[in-house]
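A single protein chain has been omitted; all remaining protein chains appear in their positions.
Which chain is which? They are A and B, in the order written, and residues in each are numbered from 1.
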Amino acid sequence: MTGDEILVAARDLRRDYAMSAGVVHAVRGVTLDVRAREYVAIVGPSGCGKSTLLNLIGAIDAPSSGTLAIAGQRLDGLPDRDATLFRLRRIGFVFQRFYLMPVLTALENVELPMSEAGLGKTERRTRARELLAYVGLGERLHHRPTELSGGEQQRVAIARALANKPALLLADEPTGELDARTGEEMIALFERLNTDGTTIIVVTHDEDLARAAHRVVHMRDGLIVDDRRR
Amino acid sequence: MILALARASLVRQRARTLLAVVGVAISAAMLLDMVMLASGMRVSFGSLLLAQGFQIRLAPKGTLPFDTDATIPDASGIVQRLRARSDVIAVSPVLGAQLHVEHGTASVSAAALGTIAAVQGDYKLLEGELPAQDEEIAANDALLAAVGAHIGDTLRVAAGFDPQLRAYTGQRALRIVGRAHFIYLSAGERAMALPLATLQSMEGSSRTDRASLLMVRLRAGADVEAARAAIERDVRTVSAISTATAIEQVEQRLSYFRQLAFILGTVSLAVGFLLVTTLVTVSVNERLGEIAVLRAIGVRRVRIVEQILIEGSAIMLVGAFLGLGLGLVTARYLNSILAAFPGLPEAIDFFLFQPRDAWVALGLLAGCGILAGVYPAWRGASLPIAATLREEAVA
Partner (left out) sequence: MTAALLLIAALSVATQGIDSLPPRHSPRTVAIDERLAQDAGFRIGDTLVLAATPGGAGDTVIVSALVRRSRDPSEVAKGAYRIRVHLDALQPLVGYGDRVERFAVATRGAAGADSARRAIDEAAFGFRAYSSHEIAVESSTTFLVVSRFHRAIGVITIVASAVFLLCIMLLKVDERRRDVAALRLMGISARTIVRSVVLESALIATLGSVAGVGLGALVSAFVNWHYQRVYRTPLTFSLVTGEIVAIAVVLSLGLGLGAGWLAAQRLVRRPPLSLFGR
């Protein structure tokens, strides 16, 4: 428990999907506060709305109702332009399937968000090298994703997520595609990131990963049913 | 970075990018050819008409120059009247006829133009002298070759046959004094120029003091249209035709080619457009996941649009440049086919390259390249990020 300010403030957040078969209520009124430097794991059965909630927090999806503020910035009703800029500067996203650009090298993948943010060539190259060294990939800068193992790809993805020094790192099942050993390395990496000051929200059903977090939020049927800190 | 992505996605599918470029090149070549065809005739015919500086042509009332066998009576009187006008600096009467040159036991027919050598604008002397004196002619290479004659030789030439008397009519011995190139005749057509009076007398009473055509050169800066209208009012037996009208009339007759150019040009543009749109759309569809990821990590919509538009335009532009080269080659080939058009002056080009044409073709293609990317770009930029990523994960 730290005395840091509230970074994520969600109030009665809802997300409905209008389907032909009827409306799906994926998130049905979530209220959640996350403080800076926290390490939160969201767990729960498949289909309970974890990813949907994470997408809302990451501003790649918009809530049907409720309010959401991150670092004082209201995200509900934010125009696409601003939401995009917000994602670029404040959010780092790590996906289960890495989602690297297949045509770019590891280094270029990490440089991509910095280039979009307008960083100079040498500056972003230096930082990309540092980041890849930080995640333990200093040797494989010029490899393309297809030439990297799953664990290595996920490290590149994490380096990319950290590129613009985000306020918040979001990860959706980051160990889902990895074998147990690589998964453990990833867990260690997340812990190190958090220790170094990154706020992390991770969606997982990997027990080990959840156990590593300082706070575990349980969801069921689109609602938070349990929220405990350790 | 975005450029690199656009380039990479083109390089990734090398075979089909290459094919699309080839396809666009062919369309572009066709487009350039059609743009050239649309304006080539007008331009080359216009410069041909103005080559000798005569802005107005007088033809027998209701006809076009040399379109019929009709002639203008009282040619010398009309010439005098026209000369009296202050805005006219030269008048060249021309009588056209078909003459028969004796060659062994047979005869060779040739087009003959009776002109006044000092003011004529129908031929260019290549060698020798102008046929200014009675019974002198300048012949073109085709005629010289056909009868095996040279400058200095004398030819026996007749205006016609009289079947009743079984004899040539209007026969003369004409001396070749010059070798000439006839501006308004088609390639390979045998021709000679001779003094107007000589030809009139050879042709007999039906051509006394007659001309097929009068060409009028105006003082620099004179109002051509005003002069044309005044002449037509003044001389009742002629139609006065300005260069612009003449071009228009030729264009009307050959309107088929302009319409064809328009239709084929449009079709080639449409084909190029379709090809690029299809290609870019498929390539974007294949990359929806990637695009969603780019958007998720904070890449702005305009960047996505940029990337896709660049992709389409790049194919178009590379294809266009190849196509312009190809187009020049095919235009020469097509032009050589149409050059065989009967009765068309040799100097007329259906396909005439002007830098403007290349710019027009390039502009149209570039516009199409951008347009071709519009739909896929819109699709890429407006896709729902979360849902697309989810679908990508399911696939």
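The rule is simple: contacts are C-beta pairs under 8 Å (C-beta built on N, C-alpha and C of every residue); 3 or more make two chains touch, one makes a residue touch a chain.
As the structure is a computational prediction, the values presented were derived from the model and not from experiment.
Asker: Which residue among B:Ala51, B:Ala173 or B:Val282 touches the omitted chain?
Answerer: Here the residue in touch with the unshown chain is B:Val282.
Asker: Touch as defined at the start, partner being the missing chain; which of B:Arg16, B:Arg42 or B:Arg379 qualifies?
Answerer: Answering carefully, the residue with contact to the hidden chain is B:Arg16.
Asker: Suppose we count only contacts with the excluded chain; which residues of chain B make the list?
Answerer: Against the missing chain, chain B presents residues 12-13, 15-16, 19-20, 22-23, 26-27, 29-30, 60-64, 67-70, 73, 160-163, 166-167, 206, 236-237, 253, 255-256, 264, 268, 271, 274-275, 278-279, 282, 286, 330, 333-334, 337-338, 340-342.
Criterion: only the chains that are shown with their structure count from here on.
Asker: Measuring from the mean C-alpha position of chain A to the mean C-alpha position of chain B, what distance in angstrom results?
Answerer: Centre separation, chain A to chain B: 67 Å.
Asker: Which chain A residues qualify as touching chain B in the complex?
Answerer: It comes out as residues 51-52, 55, 58, 60-61, 80-81, 84-89, 91, 93, 95-97, 99, 101-104, 108, 111-113, 115-117, 160-161, 164.
Asker: Mind listing the chain B positions that touch chain A in their complex?
Answerer: Residues 1-2, 4-5, 8-9, 11-12, 289-290, 293-301, 303, 384-386, 389-390, 392-393.
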